[in-house]
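Once you've had a glance at the structure underneath, I'll fire off some questions.
Yeah, one chain of the complex is gone here, protein chain that is, but the others are all in their spots.
Chain IDs A, B and C follow the sequence of writing; residue 1 opens each chain.
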Amino acid sequence: MLEFMEGSHAVAEIVKRCRPQVIAAYPITPQTHIVEDLAQMVANCEIDAEYITVESEFSALSACLGASAAGSRVYSATTSQGLALMFEVCFNAAGMRQPIVMTIANRSLGAPLSIWNDQQDSISLRDSGWLQLYAEDNQETADLHMIAYKVCEDHDILLPAFVCFDGFILTHTYEPVALPSQEEADAYLPAFNPYQRLDAAKPLSMGMYATPEYYMEFRYEIDQAMHRAKQALVKAGREFGEQFGRDYSGLVEGYRLDDADVALVAMGSICGTVKDAIDEMREAGRKVGLLKIRTYRPFPASEIADALKNVSTVAVLDKNISLGNGGAVGTEVKSALYGSGISVYDYIIALGGRDVRKRDIAAVVDLAEKGKGDMFYGLRTEVL
Amino acid sequence: MRELRIHGRGGQGSVTAAELIAFAAFEGGVYAQAFPAFGVERRGAPVQAFVRFSDARIRLRSQVYEPDYIIVQDPTLIRDVDVFMGMKSGGIAIVNTEKPDFDARVPEGVKVYTIDATTIALEELGVPITNTTLMGAFAAATGEIKLESLEHALRNRFSGSMADKNVRAAQRAYNQVGGAL
Amino acid sequence: MALRVGCAAAPGRALDNKTGAWRVFKPGFEPEKCTKCGMCALVCPEGCVRETEEGTFEPDLDYCKGCGICAEVCPKKGITMEKEEK
Partner (left out) sequence: MAEVEGGCELFSAGHRACGGCGPALAARLLLKATGKNTILVASTGCMEVFSTPYPETAWGVPWIHSLFENAAAVASGIEASLKRQGRSEKVVCVCGDGATFDIGVLCISGAFERGHDITYICYDNEAYMNTGIQRSGATPYGASTTTSPAGSCSLGNTLRKKDMPAILAAHGSPYVATASIAYPNDFVQKVERAINTPGPCYIQVHAPCCTGWGFEAGETLAMGKLAIETGLWVNYEMVDGVVEKAKKVKRKPVEEYLSKQKRFRHLFKPRRDDEIAKIQAIADANAERFGIDIKAKESSE
């Protein structure tokens, strides 16, 4: 049943249904409504969890790591500067194979200071060993949390995950969302069963250091787990579809792509605007489609190559910039399509909350068709 | 799809108005989306909030540039902000003002309803917070939301006598604008 | 041996590392001087001074690094450090 609610509230509600036992978070715009709602749920005894009001994001994730290691399902949420402050713990949590799920309310990184949306924050942690899932709307955001817990806690995977949704654009938007009942959620997501835990009855040293004889092999195993996560995501997404009627078995998702000449590639909430723009372009007779990337890590390179094999031109919309080398998604899509003969252009767009309209999407397609790309789109040249 | 842009000042409840209008529309059986113009504005600064109404799931995430409807919560905004910007012919504007003959360039084909929402709010709520009053006017002027849905939205948001007061304020505005139709 | 997830390990394996080879000086324990106070066992950073059946003490030379703290603290000067013949 659809209910009308704010995106952040939908996240808090789904997190409640995932039954975390320890929540540690530090408030930061635009993540605040999520943690406020969760704190209220704890205060109302609606959720049976310890809520640790840590003094920083760094400690938020550190506390989650400890609680996870001790055998609890944990949750946190952050964004932007907060995620940057967690950088060190992010690598550590993944390396220690703790199945932490954290919501990222995507926001730009300073300087200049900006509270507005882009995806620079999570993209900058792409090499940290966390699964990265990007949601188009608040329904998908909620659903991906359950899928993330299921995949992360799989003893064959044991990695943490970011569930990313665009700050303000989704966090602060009210729209209809269907949430499972607690019983339905329990049926999909079983109780946490830690692979190993700190336990006096069975002592274990966790987080030891590895000499050069071992380090590469540990990193290899993490990489292997990340690759296995692809199939685990497909399976968990399919099972979700079977139970709830919303299928997430694709790591990528095509929209009007079958006969498209030009494919846009994007992640997150911009995909909705792109779809509306594509409908208008289609009405005008233009063969344009969208490939939405839902799973950025593990990166679905072969799935992307397969989905785009029949297009002639690809325009990637990047809400991030790897300064000195273009957008991160564009770079990786180019790599995935290497040798295919497809023209791939990258567009840095919507940084720091710059609004994107349907006509902007059409303009990007125009540029791609003219062979113009690998550029910032929509710069206000008058202030440069 | 129809789009509404609400102009107000920080603290006047424009975001709440957007949320409640969208909620009422959703209760009435259509898809709706409500969101603020995300900013760091403090109390008193001009702010905007947006609502979309559609029979299909709403995917568009851009701000509202060509609204079918606008609500102007504070007459002083008309001086500071081009509240009518992008409005289409056939659009409807609800303006809170004591002066029906206010001074502004209204685009051709836009129907303007003025209402002294501040007085109604002061009389019914005891505070000059006009968002719920203007929602009643919006319901009457546009037909986008039913009065029952609006009342339900208000009772869902407020409780006890506060709910009653807000419902009365919305009803008065609804009747006043409805009577003028 | 398969790697344990998360660079974790069960206790016990430190004992694989026989640190006795590090030693330059070797403690000589003279049980006849021992008052069984146990200070040598208490303060050994390796924890490798063991109580014998007689209640006196002896070092586990597989691990003793020859630091000489036991000799320093022995109230009866019943432990002497001597250069080890190798």
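Assume a contact is a pair of C-beta atoms (placed from the backbone, for glycine too) under 8 Å apart; a residue touches a chain by one contact, two chains touch by 3 or more.
Source: prediction; values computed, not measured.
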Next item on the list: Counting contacts across the entire complex, name the shown chains the missing chain touches.
Entry: A, C
Next item on the list: Please pick, from A:A24, A:V101, A:L291 or A:L351, the residue that touches the omitted chain in the full complex.
Entry: A:A24
Item checked: Listed residues A:M5, A:C18, A:I34 or A:V74, member touching the removed chain -> A:V74
Checklist line | Positions on subunit A where the hidden chain makes contact | finding: 21-22, 24, 48-50, 52-56, 58-59, 62-72, 74, 88-89, 92, 96, 198-200, 202-211, 214
Item checked: For subunit C, residues in touch with the removed chain -> 1, 4, 7, 9-19, 22-23, 42-48, 60, 62-63, 65-69, 71-73, 81
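The rule is short, and it goes like this: only the chains that are shown with their structure count from here on.
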Check: Distance-wise, how many Å sit between the C-alpha centres of subunit A and subunit C, to the nearest whole number?
Finding: 54
Item checked: Chain centre separation (subunit B, subunit C; CA means) in Å -> 82
Next item on the list: Would you please write down the residue numbers of subunit A that are in contact with two or more other chains?
Entry: none
Notebook entry, point to check: Hey, what residues on subunit C touch two or more of the other chains?
Noted result: none
Item checked: In the complex with subunit C, residue positions of subunit A that touch it -> 95-98, 158, 195-196, 203-210, 214, 217-218, 221
Notebook entry, point to check: If you look only at subunit B, which of its residues touch subunit A in the complex?
Noted result: 18-19, 22-23, 26-27, 31-36, 38, 40, 58-63, 65
Margin query: With touch defined as at the start, can you tell me which subunit A residues reach subunit B in the complex?
Written below: 2, 4, 6, 30, 115-117, 136-137, 166, 168-169, 172-176, 269-273, 275-276, 353, 355-358
